[in-house]
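All protein chains but one are shown in place.
Chains: A, B and C, in written order; residue numbering restarts at 1 for each.
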Amino acid sequence: MSQQLSSQPPALSAPHELEYTYTRSVGPVTGRFFGALIEQKILGVRTRSGRVLVPPTEYDPDTGEATGDFVEVGQAGVVTTWAWVSEPLRQHPLQRPFAWALIRLDGADTALLHAVDAGDESRMATGMRVRVRWRDERAGEIHDIACFEPEASP
Amino acid sequence: MREVAVVAFAQAPIVRRETERNEVEILLPVVRDAVERSGIPKSEIGFTVSGSCDYLAGQPFAFVMALDTIGAWPPVRESHVEMDGAWALYEAWVRLQHGDVDSALVYAFGKSSLGDVGEVLALQLDPYYLAPLWPDPVSLAALQARAWLEADGHSEREMAQVAARSRASARNNPNAQLAGDFDIDDLLAEPYLVSPLRRHDCPPISDGAAAVVLAAGDLARRVCQQPAWIRGIDHRIEAQALGARDLTVSSSTALAAEKAGVASGPVDIAELHAPFTHQELILRGALGLDGETQVNPSGGALAAHPLMVAGLTRIGEAAQRIMDGVAGRAVAHATSGPCLQQNLVCVLEAE
Amino acid sequence: MSERVYGIKTPIRLEYTYIAGRARSAFLRALAERRLVGERCPQCRRVYLPPTGACPTCGLPTEERVEVSPKGTVTTFCVVNLPFYGQRIQPPYVCASVKLDGADTTLFHLIQDVPAGEVRMGMRVEAVWRPDEEMEASAETIRYFRPTGEPDAPIGLDGEGG
Partner (left out) sequence: MANRCAVIGIGQTQYAAKRDDLSIAGLVREAAARALEDAGLAWRDIDAVVIGKAPDMFEGVMMPELYLADALGAAGKPVMRVHTAGSVGGSTALVAASLVQAGIHDRVLTVAFEKQSESNAMWALTPKIPFQPPVVAGAGGYFTPHIRAYIARSGAPPDVGIRVALKDRQNALRNPYAHLRMEDATYEAIAESPMLWDPIRFHETCPSSDGACAMVLASEPAAANSPRPPAWLLGGAMRSEPIMFPGRDEVNPRAGRDCAADVYRQAGIADPRRDLDVAEVYVPFSWYEPMWMENLGFAKRNEGWKMVLEGATAFDGELPVNPSGGVLSSNPIGASGMIRFAEAAMQVRGQAGEHQVAGARKALGHAYGGGSQFFAMWIVGSEKP
């Protein structure tokens, strides 16, 4: 940069927003899963090799083959790993400290990623059981699962 | 395979927030520096390919501006990948195999400070099941870190050691953003950012640019005293669903390493694109690196992490050490996507 | 079995900071004083307005700043008749490439104060600025270009030497 220009005032800057409400078509498999959420049911889908994928994807992640039949899975399951968010970001599902967790629901072979409202990090542990907490007004999308909560110890 | 080598590497000083210059003004001196170091006249460069991502600037076609920096006149053979510049280098390496073109300019630029990286990167995720929950990259990496900690009896201390070593190495890298001496116990006394990750386990937010010039066969020997020959280069991807993957290993890195021939010789240095501390340790395992290999002498992504640039920079840093005669054989790695979903491995050797 | 959902609505809002950069900021600040300032390439000596900071054909930084006239010539134009998303003025309106006297590249802006049917290639136009109290470092300070009434200027139809 030549001297002549370096005594410039700072460069101009301004905020700008990228905003749109996307109108997504979800396709047959995700569509059935979301439809079931309205009725407080959680569906998985079976791969050719028999694995039950939750959430159900249209294609087997390992082979690329189309997935097959739907099967209802449990509404509770085991935390396989988790992370504690002490300061939630503005668009996170919960606005108080919570855990992200991978949750393998009873009857599923893969884990669903969602939020766990455990209240305190000390109540989280890999292997713990959590149960779904349904949203009151369900619209057929992933937020119909408000979050998960620790299953009351028997 | 036609012999292709890195013959020049240049990068911009990596900063937290470049408020003065726009992407073109950052990139221009870097591209000119790389071309000048290559000894190949700009007009003779046979192919140009770049890596960047519109979503970093929040502008469609943000990469078109960058064309102004290479003086694309008369018209040039040019392409662009919406990925890290390391994949642009791969495309250039492939193009040079055809034999009709002997040199290529590869550049990458990225200002991660312009938007909220935590939100922008969430758009890489499944648009129906995951993106609407807006999980940020630190949260996803934390899920991986805990799985790794609990799987093989690893410790947060090992992670702090990676952070301390990286930022100490960065002291002799003038372009690094974070450098310094840190005491392991002081680091471990810090609060979690997203448990089990602390601030030192995470990459900085950075603005930057980098450029590499490749040349084939005799041209490389003519213009560069000690070319860094690309002996092997390969990249692989895994399915994205985190719940369907084994997060404690990097199978795609291991496969790419096998195809690139990492194990066929000693590895003096390895530049690994590990944005998070535990990921470097996962990658070491996947690449089969032992104690003999010096990892991330440049400080790596923990010292400077401009998105879409940091992967190309790993290849540049590894190649530079071969061109400087400091290393005889080096491995460079780049990653893309959440939790090491997609990985590129490049083996570089002196003559 | 449950009914299938066909679609979902996903609001996405991302906030960014736009950095105008050195060259563009200098150009915008000059506009606040109703001055049109481009930058000249040290090698090909052409004046770029608005400047991007680099000469695209030489791949060199432009540094020398050159003030040009607020008058210029319409090289080509289009009449926008259709309403569409993100539009801020009512159609029909004319957008034109204007080559200002002293600049070697064109500025894309509105042409007003003339019926759309009368706008033509080669028409001489001049900048119409905002009132003093609304002047700021922004290209919005030029509201539009309007005819000067001068005779039309010849324009290189064949794209000289392109």
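The criterion applied here is as follows: a residue touches a chain if its C-beta (ideal position, glycine included) is under 8 Å from a C-beta of that chain, and two chains touch if they have at least 3 such contacts.
All values reported here derive from a predicted model rather than from experimental measurement.
Judged over the whole assembly, touch between the missing chain and the shown ones holds for A, B, C. Considering the full assembly, A:25 is the residue among A:25, A:49 or A:95 that touches the omitted chain. The residue touching the chain not shown here, chosen from C:23, C:36, C:68 or C:96, is C:96. Not every partner is drawn; the one left out touches subunit C at residues 6-7, 10, 12, 18, 20, 24, 28, 44, 46, 48, 55-57, 75-82, 84-89, 95-97, 104-106, 108-110, 116, 121, 137-140, 142-143, 157-162.
Across the interface with the omitted chain, subunit B contributes residues 1, 48, 53-55, 58-61, 63-64, 67-68, 72-83, 87, 90-91, 94-95, 97-100, 120-121, 123-128, 131, 234-241, 251-252, 255, 336-338, 341-342. Think of the hidden chain as still there; on subunit A it touches residues 12, 14-18, 20, 22-30, 57-65.
Note that in this section only the chains that are shown with their structure count from here on.
For subunit B, the chain with the farthest CA centroid is C. Centre-to-centre separation of subunit B and subunit C, using mean CA positions: 37 Å.
In this assembly, the C-alpha centroid of subunit A lies 45 Å from the C-alpha centroid of subunit C. Residue positions of subunit C touching 2 or more other chains, listed in rising order: 8, 10, 12, 14-22, 24, 61. Subunit A has residues 10-11, 13, 16, 18, 22, 24, 26, 30, 34, 141 in contact with two or more other chains.
Residues of subunit B that touch subunit A in their complex: 19-22, 58, 118-119, 122, 127-130, 132-136, 139-140, 142-147, 150, 191-192, 194-197, 239-245, 247. Across the complex, subunit A meets subunit B through its residues 10-11, 13, 16, 18, 22, 24, 26, 30, 34, 53-55, 57, 61-62, 80-86, 89, 91-93, 100-102, 104, 110-115, 121, 126, 141-143.
Per the touch definition, subunit B reaches subunit C in the complex via residues 18-22, 24-25, 28-29, 31-32, 42, 55, 57-58, 65, 67-73, 111, 113-116, 119-120, 123, 127-128, 131-132.
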